[in-house]
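Structure incoming, see below.
One chain of protein is taken out of this complex; the other chains stay put.
Here is subunit A:
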Amino acid sequence: MSTTKTRAQLQPRKAGLTRRQKRAVSQGLQYAVFVAAVVALAVSADWGSLRNQFAQSDLVGQMFPDIITLALKNTVLYTVSGFVFGLVLGMVVALMRLSSVGPYRWVAGIYIEIFRGLPALLIFIFVGVAVPLAFPGTEIPGGTYGKVALGLGLVAAAYMAETIRAGIQAVPKGQMEAARSLGFSHARAMVSIVIPQAFRIVIPPLTNELVLLFKDSSLVLFLGVTLEERELAKFGRDLASQTANSTPILVAGLCYLLVTVPLGFVVRRLEAKAGEATK
């Protein structure tokens, strides 16, 4: 469009919408769709059976305190043991990935590709079924807790290894150079200077991984656990099938949210803080 046109010529030929009008139309449409969707759901749902299925207050009462003292406690234990095992293994895999020795890099790379590419459920089944079959007589130490730590940890390690590797590589090269110029060996510089800084960088993504693990711990369902070893998902499902009612599932779900929502909030806070620090 030429800039030499007069003001009159710049007016749209057809009476088009102004910017303000366009915004009003767009917003109005979006609200209309939203309201229509809510109304359609509210009208079509069978509220009576929903209340029966998901909000049996006497069932909710029955679930306490076991759902907290047993199921939530076990979920937390499984998650933490998987996280710790995964963190240690992930650290090792990350360092292997950065090694100057080729075979270490290859093994670490293959490990990461395999365990990121497989469904966590498959790995749980493998740990629960295939390992005892393949190595008869071997017991995974710690019983169910050990198995869960292994299953969760093997998956988590693959993701954490990549996170930690990225964190280590995000530490400026000058830090390693300064340490080496002071006489630190490569290994010592890694441990004293680079890794502590890398960990600050990876705390938010690792916390996020913790949230994912917390949810994935529900896969214990497929391991075959005793009554005492049940966690939230198994606890809820068992009770649901006993009573032919879905209320326990809803309550178990709320228990997950009780932990994951605050943790998610913490992650966002940490990310915001880390963002400020790098400025």
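Heads up, the rule we're going with is that a residue touches a chain if its C-beta (ideal position, glycine included) is under 8 Å from a C-beta of that chain, and two chains touch if they have at least 3 such contacts; residues count from 1.
Here is the rule we use: contacts and distances are computed from a predicted model.
Of "ABC-type polar-amino-acid transporter", "proton-translocating NAD(P)(+) transhydrogenase", "Putative succinyl-CoA:3-ketoacid coenzyme A transferase subunit A" or "Acyl carrier protein", only "ABC-type polar-amino-acid transporter" is the UniProt protein name of the chain excluded from the display. Within the whole complex, the absent chain has one touching residue among A:N52, A:T69, A:S181 or A:S241, and that is A:S181. The hidden chain makes contact, of the residues A:N52, A:T69 or A:S192, with A:S192. In the full complex, subunit A touches the hidden chain at residues 172, 174-175, 177-185, 188, 192-193, 196-197, 200.
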